[in-house]
Every structure is written in C-alpha cells, then in structure tokens.
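Only a single protein chain was left out; the remaining protein chains are all shown in position.
Letters A and B mark the chains as written, and numbering starts fresh at 1 in each.
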Amino acid sequence: METELRTGVFICHCGINISGVLDIEDLCEYARTLPGVVTVQANLFTCAETGTSEIKAAVKEHDLNRVVVAACTPRTHEPIFRASCQEAGINPYFFEMVNIREHCSWVHRHDKEGAQAKARDLIRMGVAKALFLEPLETFRSKVEPKALVIGAGIAGMTSALAIANQGFEVILLEKEVEMGGLLRHLHKVAPSDMTAAELIGEKIAAIEKDKRIQCFTSAALEEVTGYVGNYAVRFSCGDESYSDKVGVIIVATGGASLKPVDLYNYDGEHVITQSELEIKLKDGNIGAKSIVMVQCVGARIPERNYCSRICCMVGIKNSLHIKEIVKDAKIFVLFRDIQAYGVENEALFFKAKEAGVRFIRYSLESPPVVEDGKVKIYHAGMGKEISLPADLVVLSTPIVAHDDAESISRILKVPIDEHKFFLEAHAKLSPLDFATSGIYLCGNAHYPATVREATYQALGAASRASIVLSHDTVERVGTVAAVKEELCSSCFACVKVCPYQVPHMNERGKAEIEPMQCQGCGICVAECPAEAIKFAYVSDEQITAACEALYAA
Amino acid sequence: MNKEVLVIGGGIAGIQACLDLADQGMTVYLVERLPSIGGKMAQLDKTFPTNDCSICIMGPKLFEVERHPNTQLLTYTEVEEVSGEAGNFTVKVRKKPRYVEEDKCTACGLCADKCPVAVPDQFNMGMSTRKAIYKYFPQGIPSVYTIDDSACRIFKGKKCNICAKICEAKAVNYEQKETVFELNVGAIIVATGFEVFDPSDIKPYGYRTIPDVITAMEFERLLNASGPTGGHLERPSSLKIKAEIRQLEKQIKKAKTRLKSLEKKSEESGDETRKALEEMNERLPVLQAKGASLEELRDIAFVQCVGSRDLRYNAHCCSYGCMHSVKEAVVATEHGSELQSTIFLTDMRAYGKGFHQYCLRGASEYGIQFVRGRVAEIGVGDDGRPAVWCEDMDTRKVEERPFDLVVLATACVPSKGIENLSSMIGFDLDENGFVKTDPNKPANTSVKGIFVCGCAEGPMDIPSSVSMASAAASMAVQTVKAL
Partner (left out) sequence: MSIQDLIEKTKVSFCQDCGVCTGSCPVSRVLPGFSPQQMVAKYVLSSDLGMEDEVLGEQDVWSCLTCALCLQRCPSKVEYLEFVRGVREEAFRAGNKITHAHDGILQTITQMQTSGLPQNRTAWAREAGTIKEEGEYYLFVGCVPYFDVLFKDMGVSPLGSASDMLKILNKFGIEPVVSDEERCCGHDMLWSGNVDLFKELALHNVELIKRLGCKKVIFGCPEGYLTFKEYYPLYCTDMGLDAVHFYDLVYDQIQEGTFQLSPLEQKVTYHDPCRLGRMAGMYDSPREIIASIPGIKFVEMERNREEAVCCGISCWANCSSYSKQIQMDRIKEAEATGADTLITACPKCNIHFSCALSSAEMGLEVKDLTQLMASAMGI
C-alpha cells in the first residue's frame, strides 16, 4: 500500500556560518513550494538539543515520514539527525542531509546570490531524492576477541601489553629479528635518563612472560581480509606461514631516521647522524671535543616540508649526554626554530644552556656549510659569517616513513599521506583511528613522536581497539551494496573492480557481497553492466530524481 | 572491586576518556564544575590545521556523553573528598543548585529572554552579557538553563519571579538545594584542563589598559558566530563606541520627548534640557565619525609567548600558541580578505602533523607576516592605536608598529583547582604545577588508580589530549580488570 510521503525540511542558521551569507527566510519559503514538503522550519543550530527536539516534535505533529536537514556536513552531523529520526519513530534512513554550509555559504561567501541559488538547487535536489529513500537495516557480526599489532617498537609493545592486560589475546608482529624498534639503537631516552635498553628490556620481558601475547619476529604481514571484529590475517615468520583471525588491528610500524646522503658532506665518520652519535654515546667514546650539531637536515625544506617534531629534543638530549662523557666538550647546536614544546622539553632546553651548550640560529636561505674540521655559518649577532671548530658534525635528520609503509597501507587498505605517514580518520578528534573501523594507529607510523607520546598513543590505540574487543558483536549499518542474484550475469566485473576485494562468486556462481565487509563506496554498482547491484543508500532512482530536480528549475 | 570510573573535568580530554570507557562497557561518572561540559575547546572558533569549526566537531561528542547508557553526567558539580585506594575509591561530590530542574527544562530560552538582569558572559570572556538565568553556551550539554544566584534578583532579596512565571515546563525552582553524595569507583581520571594566563601581570603589554589589546581566547570569541559580535570581526574599542552611540541616541530621544512634554505644559522652562540636547546633538556626529573610523579592521598583531617561556612567569612553552595564532590569523583573513596579520614570535613551533605546511600556506595564501622577535612593549601610538615595539631579529631593526588590534597568545597555566585536588587525592604536581607523571608511563599519576590526561598533565594540543584521554581510559580499565 502506498503511503503518502510527508517531508519535513529543517534549515540551519549554524549561528552565522550559514545565515551570514544565505537568506534563510527565503530558503524556507522556497522549500515550502517543493513537492511532498509539509513543513519547513529554521533553527539557529539544528544540531543543538533544541534543534533536534524541534525535529522530533515536527515528526509527531506533522506525521512526517521523510526528514531533510539543510545544514553542514553529513560527515560529522548525519549520525545525530539519524538518531533524532529514530527517536521520533521513523527509520533513520528516511533522512537526507543537504550541505548548504561547506557547499554554499563557505565556498561562495563572496557571491551571495550564487550561493543562495545553489542552496535552493541543493535543497530541491535533496527533497526530490528523499522521496525515493529506502529504509535500511543494521547487521551484526561476531567479534574475534583478539588483536593484531603490527610492529614491536615502543608503541607496538606498549599497545600489545595494554590489550593483553585488558584481557584479550594479541598477535604481535615484528619484521626485524628482535623487538625494540628504533629504541634498540638509542643510548638514553629523555627526560627520564633511563637507558633505552632498560626501557625496552622491561617491555620485552613482560611480553615474553605474557601468555596472551604471541610474538613473531622476522615476520611479514602478507594478507588481510575481512572487516571490523572479523579480520582474517596471513603472515609469515621465517619460512613458516600463519593464518589467524583477529577482531582489530593496530598499526605501530614506526619510522626510520633519514640517511642524509649528499647532505652537509655526510660521511658517517666525521659527519654523522644523531643515530650514529647514539652508538658512540652507548660506547661512551665520542672521540671529539668540538662538536657542531645541525638541525633540520632534510626537514622543513620544500622537498620534505614537515617538521619532524623530535629532532630538536634529540639534539638537546644528546648534547647533554656528550657533556656527561666529555666535560669540556664545546657544543654548538645550529637550529632554525627550537621545538622544545611543553614543560619538560623547555626545561631540558634550559638545562642544556646551563651546561654550556650553545645554540645559534640559521635561516633556510643561508644554511651552514660543513668543511673539513669546521662549520661555517652566518651569525646574526656578529653580523658576519663565522667559522666554528668541529671535530665532529652531527646531523639531525627527520623521522621518515618506512619503505614498506606503502605496501602495508595496501594490504590493510588504509590511507597514507604525501609523506607516507599513515593517515588518521580525523586530525583533531580521531588521531588514533583509521576511517576504516577496527584498524588503529600509533607512534611514528602516524607521525614522529617522542617516547612519551608514542607510549600514550599506544595506550590510547589499545583503548580504541578494546572498545571493539569488549563487545561480543559489532553492528554495521546497511549503507552497503547488494546483488540481485537473478540479474547477475556472473561477469566478474564487480570482483575485479572492488578496491576492498569484497565481492566473490558464491556456490551458485553468482556474485555475492558480504555486507559487513562492504565499505559502501559504490564502484561496483556503477560498474555492473547488468545493473544487478543495488545500492539502497544511493539508488539509481534517487540519483535520477535529484538530477531531474536539478534540471527542472 | 568496583567497575565504575570517575572522570573529573568535562573538556575534550575528559569527554574522550569518558566515551572510551563507556564504549568499553564501564560505568562512568563525568564530573564538571561548570553548568555544561565542553571546556576550552567549546570556546574555540576553529581548530588547526584543518580549520574545522570547533563546536561543530565537538558537538556530536557532547551529545554522545549525554546519550550514552553507561555514562552519568554530573555538571555543576565539584569533587569534595576522596578516600580509599585503587579499586575502591569513595568520592564525595557536591552538586550546586541550578534552581532549574534539569529533567523538566526544555531549553526553550523564554526565561532568559524575559530575565531583567544582565551580567558579563563568562563563556564570551566577558565581552558580552548574559542573563541571570542562562545557558552556558548554545550547544551546551546538558541543554538546560541555570540561575546564577550571584546575579538573580530573587537571591538578593528583591522581587522578581519572572522566569518562574514564564516557564511553561515549570522547571524553575528557587528552593532547590545543593546535594552532596558519594560515588564508589575503582579508578579516577583527572582531566581538569588548564587556565589561560592573565596577561595583566605583564605591565608593558597594557592588557586591560589599552582597549584593543586582547587575549587569544577573547579573539576566538570575537571570531565566533555565537560570540559577542555574532562573528563580525570588530575591535573592542569599536564595540565600546557603538554602545556609547546607542546610549547617547537613547538619551537624545528621551530629551526630545521631555522637551515636547515641557512645551505642552509651558509652565516650566525647557532651557536646561534644550541645552543638554544641543550638546548631545553635537556630540553624536563626533562619536559616529569616530565609530566609523574604527569600523574597518585592517591589521592585527599576534604577540607570542605571553607569559610562556618566561622565567618570570611560566618557564614552559604552551605547546599550541604558535599554531593557535597562525590559525586565528588565517580565520581572521577569511573574515576580511584585505586584513593583514603579523605574528611576532621567537621560535615557530609548528611541530605537529600538517602544521608546517599550514604555516607555509598561511604565509603564501593568507599573506601572514612572520616577524622573528618577541614584543618588548605595547603602547598607544600617535594615532591612538596600540603600537608594538619589537626588535626584528632578522633585519635587526627596532621598530614601533601600530596595529588596529593586538592579540596576546597567552600561556597555558595549571587550573586553579588542581592544587586542592592534588592534596585531596595525594598525587604529586610538577614544579610548574601540572600533574606529575612518569615519562614512560605517561597517564599514571603518583597514586595508584589515579590517572591523568590532557592539559592537566601539561600543555598540549587537542589531538594529544584526545590520545592521552584514550590512554588514561586504557590504564583505568587495566587497573580495574587487574583487581
């Protein structure tokens, strides 16, 4: 039986984010003229409690069965409005969101007329599409109470231990022959003055003792399929190959220190990196009295335009350690901006100054020149170039992504950024999550981090992962593609085209898509020549209706 | 063993810790001393380096805290006493009376519309007013009104009763009393955040004596749509003149009416009023002209390290000040494309993901000027605008540069209540007054079962606070599960 479609439109001022550019009253008037619309309301903040209450009240009052909100981005706000629909007693997918903030008032803020016209178009399209919305259901699937942690540096080890302590099993993979990561090569960590060996030693011992953690060294991740709560993982350890099921995955693959090939006469002997200096510090033999450190070697330059966050503190820490070994050492640190952020870093910076370490600023335009036994630099105080004696030059190079970051990102189907660091779901509020649920990140794999930071990120990632692990099942909403078997011609187009490798041929020789796995990208829907794949969330009818509405004006 | 956890502080760190715990099936009490959760992040206009609208991305989290079946939100509540040990803490809390029944109030706002008492709005850094019955901020959670008993007429023994009369939900209750009760929890997370340093301590910067010298947080509110100017970028002196003009116009109107009535009666002489009116009519165009000259905002100076990296005030770096100012400069330019922003800094600390590129873009796309040199003093220039004295460390020139507006990037200092809390619970503070932690166990305080996250531990940006909040949640769960 056909029910009458009754649409309510809610238009948000978003303070002045929208109403500063768009004429909301006009949009309301306009929306009232659209087919199926029975009520239109404007809200100062539709997302505020008052706004959502108004939606709920309107659904009851006007017996609405479709809700359209013209406001901001569905990325952040769709869940709120869907929940409001559900609370009002209609299927949350009878909801359509129109973005008149990012798409109108923000981008076209200098063209109010154009923005207004576009907002009308978008609202008209949204309302037209809403008429063809379909109710969607939620799926549930069982959670494998086990985690895979990739990388056994300080971050990976910390994460693994935290998850185990929360009562779950962990598979810990390390590609090197032993655990410890970058810290294996370090002398001491700042500011605790603990040796890196002690620190990782404690963790390794705890991991080896913990029966819930299975650690594989010399291991390589080979394949990951599945979805949150239910990932099938395959990896090798030496010649052996292993398969297992895990509910969550933590990426703690770390980073590497850049080798400064062709920079500042690097030779690994008189001109070395901080990592190479760490080895000398471990040995307690510096073999030099006049030391010059150069910061930002290969960082904050056009080819690598990021600050590696930790190198300044590494330089400061190591200059103090040199002073411990060679009391009368003369150390100059040549820097561009000292990144001694926070409390303890700034304190350590002062401590270095107190110990007689000298800091001289240089600019990107006139970098220091390393010559035999000396470093030349323009000194602003002297107003001229000066020559600093240097038996040893230490180059502070940035943390860069590992060579295998790209291949791991492909195996996990998670994104990396332009510098090949793994890309979190949201820079501000989801720093430890990937957009793909069930996969998390921490430590240098995300971005250079101090031991303290990597540790709390690792604990945090463990917490995020434990949210999934602490439940027996996970829910997945129905914004997924589904095959109408009767129309499938078994052409394999969907199998080939899916970036997540979800579609497969079932026992009847027809394509099948596991809803828990489908990411809802829609590529197969577009590709299927038989139009056998349906995307209830974005159906052809909906798109056609929206397009027709667009050109109907 | 008690599976419940207490989170103290409802800023972004406390909220994230609370949600992580609740999502893991723990019962969480979130205590917030203010009428609403949200903390400092709720006051920000946008966030770096993505320029996300702060309350827009935070709003859903506020909602989630309130809706989550495993959380119990205790706003307007303070912790009074803590005893016990890891696994079994007894916490005495005191919930202040709102004089509005939380379960009845629908936040319709009618009461505030009619309330006759206006006081400075703390959320807008005192730059606008709110009523004695008020909502802490529009998106505040819980979405209920609160009566400020230090401002309300009823609590001053005067007659009023307007809000109670007008409230259709019958939510206003002047008789509401504070309640004191105990919670039993297995672990506690301290997420009490930070305070913004008061720069009036630094005399040469003229804060509170020169009108157009403001703090970065005040500037956030000036940029914000729900701020005192509704998001229209204006300097305080302009706002002040406008208020004066409004006042004068009112007085002129009054004087005119009075004059008319005097003319009718004709027995009294209107000379005095006429003279006053003439004087006001002369003054009005002068004020209007001055107001018009202040309307446009052409240039802004951002002064970095105000009270930070300064052994006289706070030795530490605030961690976010550089990026905060770059963001404010970018957002300001979006408000007025002709605007020129200049940032005076010592070291540019753009050490986070995407930060350096954000600064480069700030320079190339938004024309932000970066001057290396800490501002020595701010005076009033010959044209009446604030003038910044600074040595440009690159050109080695000492110059006085006037600006329409000067924004002070103030230090991040420990919250006022942290000392009290530390002595109540017994955890240590570091020499700067933040909660002391072991660098290798970053969320652990010196007391077992008590964890810390966010700026209570030390200055940090939002993603770090969020990460650390999750870390504290993990530690709390581990503690409770190990018992």
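Heads up, the rule we're going with is that a residue touches a chain if its C-beta (ideal position, glycine included) is under 8 Å from a C-beta of that chain, and two chains touch if they have at least 3 such contacts.
These numbers were taken from a predicted model, which means no experiment stands behind them.
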Given the contact definition stated above, which residue among A:H379, A:K420, A:H471 or A:K510 touches the chain not shown here?
-> A:H379
Contact residue for the chain not shown (choose from B:E101, B:E334, B:E377 or B:D430) | B:E377
Full-complex touch with the removed chain, picking from B:D149, B:D310, B:E334 or B:D438, is B:D310
The listed residue (A:F132, A:Y242 or A:F350) that touches the chain absent from the view is A:F350
Since one chain isn't shown, list which residues of chain B touch it in the complete complex.
-> 203-204, 305, 309-312, 346, 372-377, 379-380, 389-393, 396-398, 400
Tell me where the left-out chain touches chain A, residue by residue.
-> 330, 332, 350, 353-354, 356, 358-361, 379-383, 386, 388-389
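In the analysis below, only the chains that are shown with their structure count from here on.
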In whole angstrom, how far does the Cα centroid of chain A sit from the Cα centroid of chain B?
-> 28
The residues of chain A that touch chain B in their complex are 14-17, 20, 44-45, 47-50, 53, 72, 76-77, 79-80, 83, 162, 165-167, 189-192, 194, 199, 300, 305-307, 309, 337-347, 350, 361, 363, 380, 383, 417, 421, 426-432, 442, 446-447, 451-453, 455-464, 466-467, 470-471
Residue set of chain B touching chain A in the complex reads 12, 16, 20, 23-25, 47, 49-50, 52-53, 56-61, 63, 67, 106-109, 138-139, 141-143, 224-226, 230-231, 309, 315-317, 319, 347-357, 360, 393-394, 396, 430, 432, 434, 438-443, 458-460, 462-464, 466-475, 477-478, 481-482
